[in-house]
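Missing here is one protein chain; the remaining ones are kept as they sit in the complex.
Every chain is named by a letter (A, B and C) in the order it is written, and numbering of its residues begins at 1.
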Amino acid sequence: MDKIKQNPIVKKLGFNRIVLVFVILLMYTLFCVATGGNFAGLPRILSALNYAYFLGFLSLGVTFVIATGGIDFSIGPVMFCAALISGYSLTSLGVPMGLALLISVFVGFCFGLFNGYLVAYWSVPPFIVSMASMNIAKGVASVFTKTQSVSWPQLAAGGWFRQLVKIGNFPVGLVIFVLVAIVCALLLNKTKPGRYILCLGSNREAVRLSGVNTKKWEMLAYVICGVLVGIAAIFFVGAYTTVQPGYGDQYNNEAIAGCVMGGTSMAGGLASISGTVIGVFIIALLQEGILALGFTKDYQLIITGIIVIVAVYADVVARRRKN
Amino acid sequence: MRKKVLATLMTAAMAATLFAGCGDSAGTDTASAGGDTATATEGGSTEAAAGDYKFEIIVKSYQSSYWQAAVKGIEQEAEAKGVTVNCTGPNAESDIADQVNMLNNAINNAPNGIGLAACDQDACLDALQAALDAGIPVVCFDSGIPNAPAGSVVSTVATDNYSAGATAAENLYPALKDKIGNGQVRVGEVNQEATSESIINRGLGFIDKFAELAKADGYTVAVIGNEKYVNDSKAETVAEADADIVIEVAVPAQTTVELCATEASAIMNKSDTIGMFGSNQIAAEGILTANENLGVLGDKILAAGFDAGSVIKSAVSSGTMYGAVTQSPLVMGITTVDVLCDAASGKSVSDVPTDGYWYNADNMEDPEIAPNLYD
Amino acid sequence: MGEVILTMNDIDKSFPGVHALDHVHFDVNRGEVHALMGENGAGKSTLMKVLTGIYTKDSGTIEFEGKEVEFHNAREAQDAGVVIVHQELNMVGHLTVAQNIFIGREFKKGFRIDDKKMNEEAAKLFKRLNIDIDPTATMSDLTVGKQQMCEIAKAISHEAKVIVFDEPSAALTESEIAELFKIIRDLREQQLGIVYISHRMDEIKVITDRVTVMRDGGYVGTLITKDCTKDDIINMMVGRVIYEEPKTKSLVPDDAPVVLKVEHLNAGKMVRDVSFELRKGEILGFSGLMGAGRTETARAIFGADPKESGDIYINGKKVEINSPEDAVKNGIGYLSEDRKRFGIVVQKTIAENSTLATLEKYMKGIFINKKKENEVTQKYVDSLATKTPSIDQLVVNLSGGNQQKVVIAKWLVRDSEILIFDEPTRGIDVGAKNEIYKLMNRLAAEGKSIIMISSEMTEILRMSDRIIVMCEGKVTGEIGIEEVSQEKIMNMATREIS
Partner (left out) sequence: MAGDLKKKSIFAKLGGQKFIVLLVVIVLFTFFSIASQDFRKYTTVLNIFDFSYYIVLMAIGVTFPLITGGVDLSIGTGLICYSLAGGYLVVHLGWPTGLGLLVSVLFGILIGFANGVLIAVMGLPPFLATLCTCMITRGLGSICSKGFGISWPTTGAPGSWFRSIFKMQIGGTKIPIGFIWILIIVAIMAFVLNHTKIGRYTIAIGSNKEAAVLSGINVKFYHIMAYVISGFFAGLASIAYAAVFPTVQPGTGAGFELEAIGGAIIGGVSATGGAGSIEGTLIGVFVICLLKTGLPFVGLQANWQQIITGLVLIAAVLVDIIKKRREAK
């Protein structure tokens, strides 16, 4: 085992990630066998991808927050809030499509700023900020839309934004998602903000005492998260058309699960964008597979819960061994 | 490090065993064991005998007993006809995205037909196009999808919700008539949300009919509360201060019974309230929950509900609730399967309206009504 | 002196990368105060933690009252009668004094905890020990010294047969130390076995019967206190290590300019009206008891904690320092006493740590210039002789001394002119210590100005050009290296402030 891990190619790619990719392939094969071959084929994959897009952007966003050692479980409701406010502006206030998309990102940005400011500058514990902004996001969305759901237009009815998700059967969304993931990976690993975010997640005080304005960078992590949540909103409505006020919490858990499964440590400081991407694909595949096997969503919730527990426990054990 | 890898592998293995285990046991919601996979790969094979048909049915959720009755009807009829049905539905009526995934999944299973009670009328459009392309007929029940791609939805089996809502107003208004005219009175309406077509139509049907009846008697009406309903209502209205009758529409922040109850009790606590309408099972139960403390129903306030279920039924029979409109989910379920069979065998099918019945303590036992009062 | 009550034989313990205890022998008799001495990192605390079951030993035996024992946790040791007063305070701040003293063995009336009885018992205990503390006071409201006395009272209140004091006097004033000694003598009368860990040579001579010296995790030897001299002990402690020659006079030229001037600095209870000057090329020692406010002063100067008032001048110019960011911009670098918490980012590489304070210099556009970063890291790894297989090594895998070098490198990369070394050799093995000393002298010679906070008297006496002594948040004295003595410093450090 150690020998394999020392192999330079394996080292470069990351052993865990290779294992995770194998898990995906294994799962896919299992589903195909269990459904008698019915699972193979483009439609299933496209359907799984629909789920992977918005979840993926949520996961990428929350990866930055978890990297600082924080947590954000307002992302689901904020995503819905962004989709509702921008969608309402589009369908009821006559705002042009392009601007509506920007509004969505802007709403995400605002919540990111709000969360980040309270966490970084006022040291309010992240989970409390999350709880509060989750309520606020739901409330603001329903006040703004007068408690109505919002349906974004179909492609034929001027909904060109749907081409961001797919053109014909070509998954444009996948291309965009991978590109954004690459930008995130560069941002996290190759730039100053990313370096500071990771370092302060590992040891906030040490970074602060090195003369770094940790508050600014910590807040930035939440802002990046917010922007990605705003983008997630676009891909959510691109795939599922309608959002309803008052909801969205169900996606928090899955987004955080994807991130944690990919090897991002809940203790902060260690984060892997590629891991998150793979983690998200595992969850999307799982949900598609569970449906294909004829089970309800409930089983997916339970299995995801157990997988996260196992993944985090593995992380805890690994850290214990190191210290 | 090695442990981490081990744990990851364990996860995979565990997931695998879970699936393997699941494979053996029949899914909780599968009506008959789905052992034989449909042979048809492209669309429904029209030659197949009725016994070979396999249908995918997707309900809005299982939360209320309304759906339990519908599923019962579907399963009954499926057994009688010897077809295989597979019923699923999201956890809650608000899980729109989950339902879309379920629909896509159903299409990918290539059944002979799909029965769909859509949570949202717009969210399913893409999937319906896909069903059309795959040649799978879709029968909508409970709620229609007005903008569906032509040819995808072959039939809609649903109650006319607008007129069902109106039915409630038609029956409630005469009972309240005596109380109207001496100063401003208030009639409350609780809708669990302002999203699904069926609920909105019921709510609007009630408001419009009530206003129409009031106007015929020379009273003025104001509609206040949730803006969606206020704006979409076709009723002729005046300013709140000038109105003889104020119709107040409340929508809770989430579709849960305790929030419906909070909203209901706020209206029922007002001294000028004389009537209440709850536009589905959850909203009607919310009104009854609020009444547990207020004790105003049946005497100071007359309430009309919608749907049945043990809670509403016992309230109606005891006179706490003046009456309610029930649809016939059982019949709807049976009809849906019939229509699906017809569609799958290539017969031409059309929309089937189902009825909404007004029931109160007096007619609950009538043979026409009783079968539609599910628990 | 009575019979042997506790024997530790051939104890061996390794941590990843460190051989913490190398076949150590130690024993205590009834009615004896046995000192355990050694430099920081010699393994004294580790040995005691092995004894009380906090660490598991790799090999060796422990005999207590003639029977071989192995405690698995602090509770088992306590129940058997082996109690430890920890160096770090282990108090539950939200509970009261009495609740803390009896935690884990509360008096009960049925289900109910009998707080009244606990308060009475605690009051009795304090009375017996002649300590003036209110048992109902909330622990976090007490001064560090009082908390330490509570800790001692708590240990005594157990039915203890052996009590280990791990540097009990570090936070105590002179009168409190006198009380402590009275208590210890009482306990000795009662035929308890007492282990006394301390740095202070004077105390050792006053209170102990025997001295065991440890060095680098190994056992050096045991002496009868009254038969040996201070120098005997020091020689055993220092051993093969040859320190930098102690300074006998200040090496700072008379005309060296003042680089840092602090005037009337106030920050919380621990920094009260502190003023001093630091000159170019000087090593300014800060001495005092634990909790005297030295670290707090440093943190206030560095902007790490908010200050209430006071002016800071750098090179004669008044500067506003409200955050570490400001301090770093003004050329100050701070090496914290708690390296793991405040100094290094352990899960990151040497390179990432080295450029933490200067990242903007190593950018290419928006990306980090990895090549340049590696070059500068390598340069300082070489010049500080940091022992590491590569600069991509995670800092967590380095030894304490090398971690400290990484922190120093961070400030040297930044080219900081003023360096604050807070306990620079804490937790560093003896060999590496000397390297750090050499390095500090080299830096001073190169014209950097250094503030060195240290609790080790030897360190203060050997390294400083000038010494400032603090007590209870105030500067209580300033002495040049020429006229300094340990007694003088202790006098100033324990001066009661009325």
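Here, contacts are C-beta pairs under 8 Å (C-beta built on N, C-alpha and C of every residue); 3 or more make two chains touch, one makes a residue touch a chain.
Treat the numbers as computed from the prediction; the structure is a model and nothing was measured.
Participant: Can you list the shown chains that the absent chain is in touch with?
Facilitator: Answer for the hidden chain's contacts among shown chains: A, B, C.
Participant: Considering the complete complex, identify which of C:4, C:18 or C:113 is in touch with the unshown chain.
Facilitator: Looking across C:4, C:18 or C:113, the contact with the absent chain belongs to C:113.
Participant: Using the touch definition up top, pick the residue from A:26, A:136, A:155 or A:176 that touches the left-out chain.
Facilitator: That would be A:136, which touches the missing chain.
Participant: For the full complex, which residue in B:282, B:316 or B:343 touches the chain that was left out?
Facilitator: Answering carefully, the residue with contact to the hidden chain is B:282.
Participant: Which residue from B:252, B:275 or B:329 sits in contact with the chain not drawn here?
Facilitator: B:252
Participant: What chain B residues would touch the chain not displayed?
Facilitator: Here the touching residues of chain B are 28-29, 61-65, 67-68, 89-92, 95, 225-226, 250-254, 256-259, 261-263, 265-266, 269-271, 281-282, 285, 288-290, 292-295, 309-311, 314, 318.
Participant: Residue-wise, where is chain C in contact with the chain that is not depicted?
Facilitator: 54, 73-79, 86, 90-95, 99, 103-106, 108, 111-113, 115, 132-134, 136-138, 141-142, 146, 268, 306, 308
Participant: Provide the residue numbers of chain A that touch the chain removed from this figure.
Facilitator: 71, 73, 118, 122-125, 127-129, 131-136, 138-143, 147, 245-246, 249-250, 252-253, 256, 260, 266-267, 296-302, 304-306, 308-309, 312-313, 316, 320
As a working rule, only the chains that are shown with their structure count from here on.
Participant: Building nodes from the protein chains and edges from chain pairs that touch, which of line, ring, star, complete or other describes the result?
Facilitator: Topology of touching chains reads as a line.
Participant: Measure off the straight-line distance from the CA centroid of chain A to the CA centroid of chain B, and report it in whole Å.
Facilitator: Averaging C-alpha atoms per chain gives centres 33 Å apart.
Participant: Can you work out the whole-Å distance between the CA centroids of chain B and chain C?
Facilitator: 71
Participant: Using the touch definition from the top, list the residues of chain A that touch chain B in their complex.
Facilitator: 1-2, 5, 15-16, 19-20, 22-23, 26-27, 30-31, 34-36, 38, 41, 43-44, 47, 50-51, 138-139, 142, 146-149, 151-152, 154, 236, 239-247, 250, 286-289, 291-299, 303, 306-307, 310-311, 313-315, 317-318, 321
Participant: Using the touch definition from the top, list the residues of chain C that touch chain A in their complex.
Facilitator: Counting only chain C, the residues touching chain A are 302, 304, 323-325, 327-329, 334, 336, 341-348, 352, 356-357, 359-360, 363, 366-368, 396, 410, 414.
Participant: What part of chain B is in contact with chain A in the complex they form?
Facilitator: 1-12, 14-16, 18-20, 22-23, 27-30, 34, 37, 86, 88-91, 94-98, 100-102, 104-105, 107-110, 120-123, 125-126, 130, 193-195, 226-228, 251, 253-255
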